[in-house]
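What follows is a short report on a single structure.
Only a part of the assembly is drawn; its chains keep their places, and the rest are absent.
Residue numbering begins at 1 within each chain, and the chains themselves are lettered A and B in the order written.
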Amino acid sequence: MTDENHLLPAEPIQRQIARELYQHAKDLPLISPHGHVDPLLLADDQPFPDPARLFVVPDHYVTRMLASQGIPPARLGVPSVDGSAVETDGRAIWRLLAENWKLFRGTPSRLWTEKVLADVFGITTTLGGGTADEIYDELSARLAEPEYRPRALFTRFNIEVLATTESPLDELQAHAKLAADGWGGPGGRVITTFRPDNLVDPDWPGWAERVAELGVLTGQDVGTYAGFLAALRSRREAFIAAGATSSDHGHLTAKTLVLDDADAAVLYRKALGGGAGEQDAEAFRAHMLVEFARMSLDDGLVMQLHPGSVRNHNRDLYQRHGRDTGGDIPSATDYVHALRPLLDAHGTDPRLRVVLYTLDETAFSRELAPLAGGYPSLYLGAPWWFLDSPEGLRRFRETVTETAGFYNTSGFVDDTRAFCSIPARHDVARRVDAGYLAKLVAQGTLPLDEAAETIADLAYHLPKRVFRLDGQA
Amino acid sequence: MTDENHLLPAEPIQRQIARELYQHAKDLPLISPHGHVDPLLLADDQPFPDPARLFVVPDHYVTRMLASQGIPPARLGVPSVDGSAVETDGRAIWRLLAENWKLFRGTPSRLWTEKVLADVFGITTTLGGGTADEIYDELSARLAEPEYRPRALFTRFNIEVLATTESPLDELQAHAKLAADGWGGPGGRVITTFRPDNLVDPDWPGWAERVAELGVLTGQDVGTYAGFLAALRSRREAFIAAGATSSDHGHLTAKTLVLDDADAAVLYRKALGGGAGEQDAEAFRAHMLVEFARMSLDDGLVMQLHPGSVRNHNRDLYQRHGRDTGGDIPSATDYVHALRPLLDAHGTDPRLRVVLYTLDETAFSRELAPLAGGYPSLYLGAPWWFLDSPEGLRRFRETVTETAGFYNTSGFVDDTRAFCSIPARHDVARRVDAGYLAKLVAQGTLPLDEAAETIADLAYHLPKRVFRLDGQA
């Protein structure tokens, strides 16, 4: 079990306050409205495969760190694009992790892994070359037991709701099965999220083909812009029927643009014809964010914006192993100018709700907190990806709170495909928030009872409300 | 009364040192060389209106936070541009604040408000829905008493000098009355600041009309560029006669540009004729900063630069309620390239003094501290606006001091229109500086006696000297 003082301030006065505050959050159910867990995991409820396939192969935080010290992803079992052989021996992969465990000192990957080993699997042996096999065997044994199946863990983790993320082209069959089993659908335990990036980005290879597929799926004439919008609306309805309360948008920039219908239609046809240049593509993506905002005014989906990641930066990695394998790198991201067209149009409309994320921390005090602290439609999501870490979470509160307060933030939201790490991630956030609030209490700027209410809001009530999981608009 | 440990480090060793250091600063007079208090307040010395008009209506920190959670500014009594009705019942407005008080947890607005309630009005009841009326009544009673009139408070607050900020078009009648009463004029308690933005920004609606007004006011022929400069020089003289020791410049960027007189004159005429494009307008503003610097070489006004705020970002708010109502948002701001023309021309002239502010914290360690730590003409102003907060003040010292030291900063300068909050703001800065200096003492990098001298300099001697309020050049 994790030390009760884990991640709390070392200074005794603040530690004592933080411990007390943490008690108000630690047993609250987990709200996970933005995740990347494969819904089939819970739909099928099959046992997890071996430890390597649970902890290493699909986790790009882990594989990128090992790659950064010269261990090729193929040796870690990361599937290759061309089908060439990669390591398949789970034990060999696990040993590579264990032998290089010191690379992860000071990283959240180590933190999460150790918490999962201890809190989920009851393993407190320190990982290393000498203990790799022993831990592998113990993990394998546990994974074969019924109480380590996904649904059992879901219940044990005290997850109240978990949103997965799907393309509009996904037919949501896993979610249908979940609904049939009483686990899914509106208000259900496992819901979906509408993520249309691959349908609105003409730069993404295969875009026109996917648009055509959308037409087939919806029966709309996607040869016209109006038909394209109708098709997207129809998929949003299907997603809402599968429980979705939000959409998600991960463009390179946060740019938004208001085009009139005629101009948008021209751009759409140009893109469909393959004639869209880089600027056309950016304009189309920017305009589509405004279109999605308008759809949200009608259907109530909360928009999430995740801009600023330069995808597939590591070309060699991309060519060998494809997308989402650890090769994305953040870049400087403007919000103040980029969001202005959207906000001019709908920023004070009470029906609009947009949750903003960033990989560029400089935006927190300069742009994001002032924006969220001024516009009724805007909320700040939790520190994302590389920033979902103890120091990242601390800096977020320190740079955001004084301008935006706590109640213009979404509360903690994990963003993981690593199902078993969900409780660990929430626990880290709760502990860091306890430490931050303890500082305010110790310095005399917040009474203890208000701090206690606040930590519960950040851990549970806020994400539930902000993502419209409480059944309210 | 505020807890004596308020905002000091929680850790006992540093807290003890910080308490001792704070003693060296806490009773020093307040120097407020850059504020936005209405001079009529002190000229007329009328009682403050009701609590809502003191604490809520004119404070855009407060109204924007409430707006961010869906409370329209009209319900808070913020005047409308079109004259449409807004809430006028002070008690109703006050209740809205009290009922939503939790939104301000962790913000400086809460800090300042509670300090004002406690330290100025002796009210320590916690604000909330249940106590709103009681506090409103108590405040109203106090405000009717003579010792709560502005001049009485000014004396009680131990303000040595307060600068207000006026446009060159202001005829300075309030300041004339103050001077007649022995409160104003050169070396007086209430002085003015020369803020010519609305006369040098062709993009600002009504610019040409204001220039014409300047011509009438000064008797100069503002149809020519030379006449325009002469008119500005003449207003600077009038401002200096009303006690001004500084000018203030709040452009979107920090860009400076040296044009020769002929080119400047061409640009001026083009702008007057309404033909200036966006780039022309920026060039004109940039050049005028250099012109003002040249005037400073002659007349000794300290220049303050406040760049980087995107004004009226919230269009809906701007259209309903006008400027300065909480709709401005910071943006990334370059100094290193922007200031180069000015610095090339006059950066090492011992007569020039420029105080630089920022809303973009990234500039502190990267550009501003290196600039102020190298050029004799440059000083860094205190953390401004969204950054005038405990964490903002702490980060300022942490990112600036190692490169620029303490003596290239201006010491603390508030920037408020909320007269009653002035002591609270200075006290917060003194406490945060005490904490920062205590860390240096505790870590063995600064002896206690030098830290004590430093905190007094930051609180009092430095702003007095940097803003030429000590009668020295």
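The rule we apply is simple: a residue touches a chain if its C-beta (ideal position, glycine included) is under 8 Å from a C-beta of that chain, and two chains touch if they have at least 3 such contacts.
Just so it is clear, the model here is predicted, and its values are computed rather than measured.
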item	value
With 2 chains placed, the number the full structure-file assembly comprises	3
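Just so it is clear, only the chains that are shown with their structure count from here on.
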item	value
Rotation in the CA alignment of subunit A with subunit B, degrees, nearest 5	120
Centre-to-centre distance between subunit B and subunit A (centres being mean Cα positions), rounded to whole Å	40
Residues on subunit B engaged by subunit A in the complex (per definition of touch)	2-3, 5-12, 64-65, 67-70, 102-108, 110-111, 126, 310, 313-317, 326-332, 359-362, 386-387, 389-392
Complex contacts: residues of subunit A adjacent to subunit B	11, 13-14, 332, 334, 336-337, 340, 343-344, 347-348, 350, 362, 365-367, 369-376, 378, 397-399, 401-408, 439-440, 442-447, 450, 453-454
